[in-house]
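In this view, the complex is presented without one of its protein chains, the others remaining in place.
Chain IDs A and B follow the sequence of writing; residue 1 opens each chain.
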Amino acid sequence: MAAVAGWLRRAWENDLAWSFRRSPVTILAAFLTLVCVGSALFAPWVAPHNPFDSATLNLSDGFTPPAWSAKGTAKYLLGTDDQGRDLLSTIMYGARISLGVGLAAVLFSATLGVSLGLLSGYLGGRLDAFIMRVADIQLSFPAILIALLIDGMTRVALPREVHDQIAIYVLVLAIGVSGWVQYARTVRGSTLVEKNKEYVQAARVIGRHPLAIMLRHVLPNVTGPVLVIATIHIATAIITEATLSFLGVGVPPTQPSLGTLVRIGNDFLISGEWWITVFPGLALIVLVLSVNLLGDWLRDALNPKLR
Amino acid sequence: MSSTPLLEVKDLRVEFPTRRGTLVAVDGVSFSIAPGEVLGVVGESGAGKSLTGMAIIGLLEPPGRIAAGEIRLEGERIDHLPGNQMRKIRGRRIGAIFQDPLTSLNPLYTVGDQLVETILTHLDVSRNEARSRALKLLAEVGIPAPEARIGHYPHQFSGGMRQRVVIALALCAEPRLIVADEPTTALDVSIQAQIIALLKRLARDHGTAVMLITHDMGVIAETADRVAVMYAGRLAELGPVREVIHQPRHPYTAGLMGSIPKIGAVKRHSRLVQIDGAMPRLNAIPPGCAFNPRCPKRFGRCIVERPEPLPVGNALASCWLYSDERR
Partner (left out) sequence: MNVDNHPLVRLIDVGRDFDVSRPWLNRVVEGAPRQLLRAVDGVSFEVRQGETLALVGESGCGKSTVARLIVGLYRLSRGRIEFDSMDLAAPGTDAAALRRRMQMIFQDPYASLNPRWRVRDIVAEPIRVLGLAASPQAERDRVAQLLRQVGLSPDDGEKYPHEFSGGQRQRISIARALSGNPEFLVCDEPTSALDVSVQAQILNLMSELQERLGLTYLFISHNLAVVSHIADRVGVMYLGRVVELAEAERLFAAPRHPYTRMLMDAIPDLQMTGKARTPVAGEVPNPLDPPAGCAFNPRCPHANERCRVERPRLLGEGTAAVACHAVEERRLSA
């Protein structure tokens, strides 16, 4: 018990924690991120209604404005959409999809990028040249286009029902593939630096296999910047998914993400039911902004030169 | 030698405020340099010798600051001058030579441009006059074919040649004092010898005083007139070079001299004198004499009271062994 308390105290005193405590913006951003993630994660328990259970839906409740306006009710805090679904609940479930796809895509991207960067930097030679050329070629296309391309190709290749079932995975793959390059480049640069350090040479003299050296010696020393890139990349991934869903080529309508909600609500903007698109949009902004700010703080806090 | 010292440092204290408390990197150091004299400041890493030099040139990186003490150049105080006034002094009256010749020169400008710019900044001469002075300086520091090389970029010179250019740059505004921080450490031994000889000759010819900061006692032995030995931010010993090297008074200096390997030593494979332990970190300096935990000659007073520089022979040693009651 005393050991845990001691560890907690040291963690609090830690440079990172101290820098966190000093920045009110970061604390706010962290709090908001926690709220978004929490409500998304625990949506089935926290959301006031289940928007996907058609039994509970009441079409006549459709188009209810938010609770604080004239015709609103406390039952539907942020109002309802055209089908009578509670907006607050749909936003929570939508955030689930958005966050889920975003995190999965970043995980995929980071794994792919870090592996390729490590191999490229450590082994060098033709493998390095090849991987970097592929990276260069991919960078000449906007990331969204790459994602669209992959997504579009699978839609054409697979029959509709199959595609709908695996749409989320295809989306994760598409966004993931569109983002690996920045990880690869950063890790490759760091690997090139670490490779020449004497502790790597010592491991070679001891006789370790290059793969062991890459994974156990080099990798722990090159992951610093990766964390920062990943945090900011989550925001980008969420926006990319939102964009694709907004364009109608993202998640299937049965599992709407925040982007899908914005698209659906867009149709009703002109007719005056503004809340159906504005609140999901706001939620998206708050989520992305908080994650971005958190990433900014992390980058500055981990930068030894700024300390 | 004239009676007014060129540089006088009194009770200099350099501090670094950190969130865990204030670190004292230089603690009450006093010395002076006469015009034309070479003072060596020697010590191991962490002793505070580079920071002393930086404080004198006015290039302490914040949050480091001069917390107490005085620095006087030709009688005037320069330790707390505002930036623009310090800039005028830096270069014109104090020149600087740093360790790495590669980063001391701007890679984007030719050597001639950098020399001429410095001369024009500090001296009131025409551009042509500045250029001819630059050529003369290059020849003086031993750059062959200066007419041709004045138009070359730093990367076109070898390490030793680059350091010569840096020396020329330090001298071009005709300063009264040069602060040289490890000027030969990054160079090969044979080049070191050339640079040391050059510095000595130039100091003599131009009447410039030199504050030579280094960890290498051998360089001090060859170049300096007097030497100051620093330990954990404090002055351990100060005196004429022959005396300090052949008759070290402070036990740290004695240990240091013993641990330096010398060719032609008593026996091959003889064990080097070693001082056990290590120099204390800035946040863990013991009370009393900073060297006392490692000192073979310590006694009661050393553990509680910090010694001040006491006269012994022609030197000063911060050691209670030389207090009146122990003589």
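In this section, a contact is a pair of C-beta atoms (placed from the backbone, for glycine too) under 8 Å apart; a residue touches a chain by one contact, two chains touch by 3 or more.
What you see is a predicted model; the values in this text were computed from it and never measured.
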| item | value |
| --- | --- |
| Touching partners, among the displayed chains, of the absent chain | A, B |
| Selected residue (touches chain absent from view) among B:E8, B:E44 or B:E308 | B:E44 |
| Which of A:H49, A:R96 or A:H217 contacts the chain that the document leaves out | A:H217 |
| Of B:D188, B:D205 or B:E305, the residue in touch with the unshown chain | B:D188 |
| Listed residues B:R20, B:H155 or B:R271, member touching the removed chain | B:R271 |
| Interface with the unshown chain - residue positions in chain B | 44-45, 158, 160-161, 188-194, 196, 215-219, 221-222, 241-242, 245, 255-256, 258-265, 268-276, 278-279 |
| Interface residues of chain A (partner: the chain not displayed) | 197-199, 201-208, 217, 220-221 |
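Here, only the chains that are shown with their structure count from here on.
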| item | value |
| --- | --- |
| Whole-Å gap between the CA centroids of chain A and chain B | 54 |
